[in-house]
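Heads up, one of the protein chains got dropped from this complex, but the rest are sitting where they should.
Chain lettering (A, B, C, D and E) follows the sequence in which the chains are written, and residue indices restart at 1 in each chain.
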Amino acid sequence: MSEVAGRMSIQEGAKYLERPQMGRGILLGGVPGVAPAHITILGGGVVGANAARIAAGFQADVAILDVNMDRLRYLDDVMPPNVNALFSDRHTIREELRLADLVIGSILIRGAKAPHLASREDLRLMKPGSVIIDVAIDQGGCFETSRPTTHKDPTYMVDDVLHYCVTNMPGAVGRTSTFALCNVTLPWVLRIVSMGLERGLNECEGIRTAANIVAGKVTNRPVADTFGFDYAPL
Amino acid sequence: MSEVAGRMSIQEGAKYLERPQMGRGILLGGVPGVAPAHITILGGGVVGANAARIAAGFQADVAILDVNMDRLRYLDDVMPPNVNALFSDRHTIREELRLADLVIGSILIRGAKAPHLASREDLRLMKPGSVIIDVAIDQGGCFETSRPTTHKDPTYMVDDVLHYCVTNMPGAVGRTSTFALCNVTLPWVLRIVSMGLERGLNECEGIRTAANIVAGKVTNRPVADTFGFDYAPL
Amino acid sequence: MSEVAGRMSIQEGAKYLERPQMGRGILLGGVPGVAPAHITILGGGVVGANAARIAAGFQADVAILDVNMDRLRYLDDVMPPNVNALFSDRHTIREELRLADLVIGSILIRGAKAPHLASREDLRLMKPGSVIIDVAIDQGGCFETSRPTTHKDPTYMVDDVLHYCVTNMPGAVGRTSTFALCNVTLPWVLRIVSMGLERGLNECEGIRTAANIVAGKVTNRPVADTFGFDYAPL
Amino acid sequence: MSEVAGRMSIQEGAKYLERPQMGRGILLGGVPGVAPAHITILGGGVVGANAARIAAGFQADVAILDVNMDRLRYLDDVMPPNVNALFSDRHTIREELRLADLVIGSILIRGAKAPHLASREDLRLMKPGSVIIDVAIDQGGCFETSRPTTHKDPTYMVDDVLHYCVTNMPGAVGRTSTFALCNVTLPWVLRIVSMGLERGLNECEGIRTAANIVAGKVTNRPVADTFGFDYAPL
Amino acid sequence: MSEVAGRMSIQEGAKYLERPQMGRGILLGGVPGVAPAHITILGGGVVGANAARIAAGFQADVAILDVNMDRLRYLDDVMPPNVNALFSDRHTIREELRLADLVIGSILIRGAKAPHLASREDLRLMKPGSVIIDVAIDQGGCFETSRPTTHKDPTYMVDDVLHYCVTNMPGAVGRTSTFALCNVTLPWVLRIVSMGLERGLNECEGIRTAANIVAGKVTNRPVADTFGFDYAPL
Partner (left out) sequence: MSEVAGRMSIQEGAKYLERPQMGRGILLGGVPGVAPAHITILGGGVVGANAARIAAGFQADVAILDVNMDRLRYLDDVMPPNVNALFSDRHTIREELRLADLVIGSILIRGAKAPHLASREDLRLMKPGSVIIDVAIDQGGCFETSRPTTHKDPTYMVDDVLHYCVTNMPGAVGRTSTFALCNVTLPWVLRIVSMGLERGLNECEGIRTAANIVAGKVTNRPVADTFGFDYAPL
């Protein structure tokens, strides 16, 4: 799903930069004679890399920030030349906010809240009408000013910066997302079918971890806690 | 403006293929494991070439159709390899409608109505939820089913195919469009300033052709006709 | 050798699609105005990736199928944009057979027979004159209809589909293959020379595994079985 | 047809460099660790440019030679970086023959015999088993040692250099060639239909030039001469 | 020679940005984690386009400015995506001076003095240690602060901006330049040889224009004027 969300973030950004959508009224790729938009992508994981590739294809100027040097080296190897892979520190983030027409928040730390990389104060650095797409919203978002929105009412303005923080972004391209999801889940389904559920739970770490409810009991503590059920260890 | 409209047509197409916008719910570029969309571009002029480049950058499978072999050869030279330059005939157009998730109409014949390349009947070949962006709408559109729409209410459905036929598309990215327009008009303004208007009208074909109103008289027949004024030849 | 076979498979495919060779009479890359061939590559390992790169260089439309999502993501990162990396399931394989002018079988599972990905029945989906190159033939082939052939008599037809199933394909480009082979084997030769054979067999897993005959005794069971010799464990 | 012949010349070259076909036994693109073939293309027109693009896609080292500096500059702009555009003089041609594994002759001068760029003597510079594809054979060929061959018996050896000089090369990929030909001829057919033949012959230079036989009389002098008919001027 | 000078300008720029050469101490292409240099190229002709391509290959961020929209469109078609083709006006030039680490002056107007695009005042916009390479110096240079230098003593500082204004830049790569020059002049030499000088002067515009001295008389007025000889019309 990260790949879907990453690629989709750029097309949402393109849309909301249009004037009737309250953006700055600029075209991501510019045209011959007029400079393209500057896009800053915070986080160089799967979401960020997919966003960067599509943004580059749009002919925009792209910066992708991360703290992992090995990842930055790999991105430098495989990305088109209009993507700059930059080390993410406070100074660089603030520089980028100043330049950016579109900022993608794509820091996803497995099982943890996303860190806030930009405060409300920082928004003042940004140009009026610039756009933030916070893909990390499902983990709390990586901007202080992010709060979850829906496909029905996807955006709001804070200090003249348009925020798009739709949870479950991939839902909008359900056909692509469903295929993508099946590709990842199918091998597990086949394994359960061939092993039988019981043996699967006993022998296969992956299946055990994924089990939320077994024989009517909730076997995953966070799920039990969230919904107020009793937790029954496997 | 053609360049703005061409590039913008793909981001509009990406948007309207989203499910909440009534499209098929697919992502233009697909993701690893899931095939990308097929985009058919009717017309290989400036609009079409700009659309093709952005579509290719989105990682989609792209076909661009034209009847001018020299143009097809040039496009083949400069386009990325996921763009196929095809000769445009009735058979190929119908094949493409069958394959396409997104069709861009970009036949602009200077000073003439755009030809209808697809009839209402032909729409039946298309998949439900596929999208038509008719950039040629300002010259009447290149689909039988095209009729002008606005940025406020941009789309309508015909036989399950979503139509986007906004006149003056570049208006949505006014900032980029204004710069682009200035780049093209500035040299003329400078010329008028340096020659003076009268000499400019006398000596310069380009200025004469462009003059709509001179000394309070409408000097351009189509303008005069359209608005019901008297036409005064220069 | 996999790299040689993978790259060579496309030039064989190009050759056998020529009409005098009994193929459909089409040019892999098409020409401006005429669509290129569609090439389907079953298996995204070393053979498949090398085939895909050459096929893409030919300007063809290429799909490469695999079940390993990590591999598909990497291929998506490094392949040109006219290569689509697709998840391999029964449905997609059948879709691809319908589209393909050329199918490369490149599923190599170390030490195991290649799985049959297409039955004789499935061949009916394919266009008359389309071509199958089964690089997996040394492990039994990945089509039900594959049977080994030779460089002398390399092809046969089944249901109007041309099959090329030459074992030891790299033999045809012996000069390139020999250098490639030396590059891989040279480090082992040097190691044996520097360690001496006895110490090499004792201390080095790689040398031990590779030893077929030691001091006149056959020390590799499959070799012994195949040729009817006694097997002597090391 | 030049585009078909140009692209096809490389796949023929690839084939005949295989050992069973009497070539050097090398793979055009090499493999990681082993250098690719060097391909020299004499003539940077449509044939040569199409050959160069496919050769580059094969990952070979490519040199394309021409005497037209404007053409060399354009080729430098649009070709991949493994194609070097070189000025064609006697010194450079001889240097290239020394390096080349595959030489494509693609000098086509409209309505004139192709010049001989390499003498029999020059062949001695070439490596044994290297391959010449003379696409210019229909105009007499650009090697002294070229003589026409057929798809049935396409090659012969001179001084250890394999020659492929098939006239009407595009015939082997008839399906692609037919579409390509129709794309070019269709507009003329439509013009004749809409104008009527007589008016077409009177008013349209292109139709007049192309007319070989009108009302049972041969109206094209070379055709009349070749076949021994009376020539009747239009 | 323009091509040599254009390509060479970037390698001179790279050199003088090194700290021991008095530049800012930055690497044109940056490294993973650190942003590359910004290079501004004033003029999109042959010099500028060749500079842009090499600069892009260095992985820098490149802007190339021109006033000719058709040229900008072509550059946009054939340049890598890290080159932005911008319309050249006073506002954009000043913006670019602010951003640039390296500025290439490449406005060559045939037979006219290059216009001054930046005044001494404008240099204050530039970062200390940034570098100007004025390839237009042979026509007077396109910076107010440019004055001719030599390969021996190539640079000087004005307001902390390093200037490199070597006349006859291609002299430093004499081997490449000599071949390049011969390629362009050889066809004329051959023509003179085959026509004879007299007929050449009478019949061939190109030869006549190029003649500086004929039969001991100076036949080119600027040459005569410059060196104080009598001018004798042909």
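The rule is short, and it goes like this: a residue touches a chain if its C-beta (ideal position, glycine included) is under 8 Å from a C-beta of that chain, and two chains touch if they have at least 3 such contacts.
A quick note: this is a predicted structure, and the numbers were derived from the prediction, not measured.
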- Query: Considering the complete complex, which visible chains touch the unshown chain?
  - Reply: A, C, D, E
- Message: Contact with the hidden chain only, please: which chain D residues?
- Response: 30, 32-36, 56, 59, 61, 63, 69, 72-73, 75-76, 80-82, 84-87
- Message: Counting contacts across the full complex, list the positions on chain A that touch the omitted chain.
- Response: 67, 69, 73, 77-78, 87, 89
- Task: Spell out the interface residues on chain E facing the chain that's missing from view.
- Result: 3-4, 7-8, 11, 14-15, 17-21, 24-34, 50, 53-54, 56-59, 151-152, 171-177, 179-180, 183-184
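Note that only the chains that are shown with their structure count from here on.
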- Top of the farthest list for chain D, CA-centroid basis, is A
- Task: Please set out, as single numbers or ranges, the residues of chain C touching at least two other chains.
- Result: 30, 32-34, 56, 59, 69, 73, 87
- Message: Can you give me every chain pair that touches, using the contact definition above?
- Response: A-B, A-C, A-E, B-C, B-D, B-E, C-D, D-E
